[in-house]
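Of the protein chains in this complex, all but one are displayed in their positions.
Chain naming follows the written order as A, B and C, and within any one chain the residues start at number 1.
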Amino acid sequence: MCGLCGELAKAPFRRSKKLVPKETFFLWLDSLRKKYKLIGPVKVGSQTVFKKLNSSKELFMEYESTMFSPGKLFIYKPKEDLLRFSINDEIAIDEIPPISEKQVIIGVHPCDTNAILYLDKIFLGAYKDPYYDVRRKNTIIISLNCTKVSLNCFCSSVGAGPFLKAEAGYDMLLTDFEDKYLIEIKSRRAEELFNIKGKRVGASELRLKSEKEKSLLSSFKKTINVEGLDELFMKNIEHPVWQYTAEERCLSCSNCVMVCPTCFCYDIVDETSMDLKTVRRFRHLDACQDIRFAEVYGGNFRQRRAARLRQFVSHKLNQTSQYGVLGTVGCGRCITWCPTGIDLTEIAKEIQKS
Amino acid sequence: MKIKVDYIARVEGEGSVKFNIEGGKLKELKLNIWEPPRFFEGFLVGRKFDEVPDIVSRICGICPVSHMTTSIRAIEKAVGFIPSLEIKNLRKIMSLSQIVASHLVHLYMLVLPDYHRLDMLFSRENPPSPPFTKGGKGGLLEEIKRLIRLKEAVNNVTAIFGGRPLHPVAMVVGGFTKIPSRDEIGKVIKGLESIKGDALDTVKMVSKLHYPDFRNNTEYVSIISKDDYAVNEGTIASSSGIEVEEDDYLSWFQEEEVPYSNAKRTVMKGRGSIMVGALSRLNIKFGMLHPEAKKAAEMIGFKILGKNPFLNNIAQAVEIVHGIWECIELLDAFSIGNYFFKVNVREGSGSALTEAPRGMLYHQYELNKKGIIERANIVTPTAHNFMSLEESLKKLVNENIDKPKNELSLLCEMLVRAYDPCFSCSVH
Amino acid sequence: MNQLKPLKARIKDIKLEAEDVKTYILSIEGSFAAIPGQFNMVGYPGVGEAPISFSSIVRNKCFEHTIKAVGRVTGFLNGLKKWDKLLIRGPYGRGWPVNHVKGRDILLIAGGVGLAPIRPVVQMILAKRELFGDVSLIYGAKNEKNALFMNEFDEWGKGISLHLTVDEVIQHPPVSRLGKGGNKGGWKHNVGLVTDLLDKIRIKPENTFAFICGPEIMMRFICRGLLMMGIAQSQLYVSLERRMKCGIAHCGHCQHFGLFVCKDGPVFSYDEVRGLPDGLL
Partner (left out) sequence: MEKPRLGFFKYSCCAGCEFQFMYFQKHIIESITSFDIVYARMLKRGGNPHGPFDIALVEGTITESWQVDELKKIREQSKQLFAIGSCAIDGGIPAIKSTMPELEAEKKVYKDLSTIHSIRPHSVDAYIKVDGYIRGCPPGERDLHEALASVLTGKKPAFLQYSVCVECKLKGNICVLVAYNMPCMGPVTNAGCGALCPSMNRACYSCFGPMKQANGPALARKFRLMGLSREDIIRKFTEFGADTIEFRRVIETYED
């Protein structure tokens, strides 16, 4: 049984590769609109945002990065209604079913694809989150290998990019071949859905692909060495870098956490109507940088700003025991969107220096 | 007999009326606005020009838009920025929507209880106000619901352009930082359309109240323009025919301190008391009202140059109609475009007069070359009305000197409320 | 199944245990099983939820929660009456390894409300006393008004040895509720810190397991003391408290350096959590 789609594993599908003109691919995309909500990167002013598309013409596939990752916007949600209670003589509990529209997300970069795989570990683990689960099953992910490296990217150092290595958990993988896409089919439903013939891919195309990857790899400006970082962090729990970065620069504004594609923490909030008869229970993203996050009666386990900063950074770079993988996918968002530019790779380097 | 109304209820801010009757004659009457002064003109000095609208909006929780527009216009004049017609129209929409909202609050929540016992809703402990009643036959809830419908529709107008109805944020020196989409505008137009009937019902309701018979002797003043029912820009005109340019304001009007009050009072040099506000506006520029508002006024037989300040309430109701209809027309003509321009700072001074809900509001600023405020001067409608209000109170007491104490003090309170003073504004 | 959807439980009875602490005897429809040390998310619509340990074993669809009113949820629950309903979901977490310690000597050590999650362990041991070696309970409370389950101690004392202490004794008002009268304001046990009591007991370190629950700083000193007495780290078990919103390792609040207290705990062996950042152990 496939953990994701619930399908019985029939004969394995063909992990085929084809070369398809971009035009043909976009035509095919538009043909999906009847059955699926299309979501993809769209240019808005100087920024790119993942949005619902009316046509593939709106796509901006050359984008570098977005503030929010598609996974956290359209599979996990920043804010979501869970339950509704009505209180009369009896308490009635109503589940608010997640909207289970079928959707296709196009142009998901390798880091963001890996981030979705990370979210899967949390929400599809021992306890399944039904809201995430439904959307995940109803989402077709078309990933896109990167063509540019931005200032804060360090995915190559953590094995999450710039080309996607994961073999499953998403549906299609695109690599830009100028006027064509090299399209790799990664799931049965993609195989069924993508009925375009295309040109067969041979050894020369694969060579070209790996050359493209190599040239990208050489253009990374940011790197991090994660080897042995777990132990090093543990040995340097009270390293001064935490204290001075926190005091001099960290605003506890939580922007880093909010834009992180793998940060999953949420808060559950009840909202009572003024007539006191109905209660809406919803959840929204919460952040370990927030002072209340670890507060309990009689104390706060992370009262110090430095402790909160350390929790965030070490949860990304250390604490790999939690899910057996790194918490970061190297997208660099927390660096880009931190008002004071706090950089977890720099912090790690500081610690490695000692 | 000494009578003291220590804390006049249902007005914005804190004030009291004290008077002394000896041997059947009024010896002394003082309107004391004892709300602590807040020194806006003091601490505005040293602030940067672009902060001013945000700061002065906090002078008043009912008419923040007026303080913002007035200060924005004064500052733009100081630096020589000329806003486009589109921006001016948008500011007019903001001002009109706020005038309507303010009048609604005043009529339904502050005035009506005098005539109507609306107070009862709020507490078991408090006895209802003495009856001056007519109307209000159990339709209370109906009226509150009508108020909510009206208020919500006009607040939505202020909110979609300003961000929120109270202390809006999108209205800045240089224009508007963001404008809403066609869809959103369509929605608020629909909202306004839906309250047309409620607005006319408000006029009817207010016209049916039984107002004390009273006349004051005062000069009515407002700004006028040949193009429209001036709210944000115009020349000063009075009921006795005087016309003064906005920039000449200071040579005609004088502000003075009053020893027993924290608010200052403003008079027309060498002429005496003036009254500003809805009644003055109607008295002076009735002809410029929206045709529907004129119709509404005629329907209830409103007469120009009504000299009874209590009728200010009727004037407000007519302006509610005007505001809603005019807003709809302006919104219909609204075009999406560029509504924000960067303003280049330079040294200078500028002043502006607008019609706040309660009447003429004046702001004046001097800026240095860095755009820092060196001097600020603000004259509020309540300062303009102060002397007229005090005079009217004296006249009212003299005419009703035989009435029992309770009734007399309530009458005074009602008169104060009819002038719709804003004590918070007046001690800015 | 939607784990976030709660079940309704009826309050069959409420016992006042101590100042601001009440025990709620709850019954629910449907089958329900939990092991000592696990917890429920207990709440009410409009108020929210709080993690609360089982303070009894589950018997005939009935179980108990002993709750101290300290904040929004617990304060609200404190105002509920007999026959009211509240919401629960659970059971969650890893409980005390009671089966693992059969045949061994057991030290139960609790401070304050920390006795609540220990009580079902006591009940389990008393029900099958012969399966366990020497069992002692060491319990410390701030004062006699804050001590829980006092009326059950006589019963417990028949099967296990009890060592009770309070930080201080309040004379006024006299504590008749405690049952036995006497001096020390009715208090016939020790006065002083729990850690001091450790010196008074004699144990066989290799054969002893300790279950500890209380304020983290107290547990720190107790664990240090027990280590000094020669008990191995892996034989000490502590129950941790963290902020929790979901109880199912999703909301992230209870994370303790890679561990989820809700899922991997709340009961941990000491070597799993010793010296972790942001913890006191």
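Please note the rule applied: a residue touches a chain if its C-beta (ideal position, glycine included) is under 8 Å from a C-beta of that chain, and two chains touch if they have at least 3 such contacts.
Note that the structure is a prediction, hence the values are computed from the model and not measured.
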item: Partners of the unshown chain among those that are drawn; value: A, B, C
item: Touch with the omitted chain, as defined above, among B:Lys2, B:Lys27, B:Lys178 or B:Lys269; value: B:Lys178
item: Chain not shown: contacting residue from B:Lys2, B:Lys27 or B:Arg164; value: B:Arg164
item: Which of A:Val42, A:Ala287 or A:Ile347 contacts the chain that the document leaves out; value: A:Ala287
item: Residues in chain B touching the chain absent from view; value: 7, 9-14, 35-39, 41-43, 45-48, 51, 54-55, 58-62, 64, 105, 109-110, 113, 119, 121-127, 129, 141, 144-145, 148, 151-152, 155, 163-164, 166-167, 169-170, 172, 177-178, 257, 259-260, 262, 413, 424
item: Contacts of chain C with the absent chain, listed as residue ranges; value: 46-48, 71-72, 75-76, 79
item: Absent chain, residues of chain A that touch it; value: 44-47, 49, 67-68, 73, 78-79, 247-255, 258-259, 269, 271-276, 284-285, 287, 290-292, 305, 336-340
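What we mean here is this: only the chains that are shown with their structure count from here on.
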item: Category of the chain touch graph - line, ring, star, complete, other; value: other
item: Pair of chains with maximal C-beta contact number; value: A-C
item: Chain B-chain C separation of Cα centroids, rounded to whole Å; value: 64
item: Between chain C and chain A, distance of the C-alpha-averaged centres to the nearest whole Å; value: 39
item: Of all residues in chain A, the ones touching two or more other chains; value: none
item: For chain C, residues contacting two or more additional chains; value: none
item: Contact set on chain A toward chain C in their complex; value: 82-83, 85, 87, 90-91, 93, 95, 122-123, 125-130, 237, 264-272, 276, 279, 281, 283, 286, 288, 293-298, 301-302, 307, 310-311, 314-315, 318-322
item: In the complex, chain C residues that touch chain A; value: 1-6, 8, 45-49, 70-71, 85, 87, 215, 241-243, 245-246, 248-253, 255-260, 263, 277-279
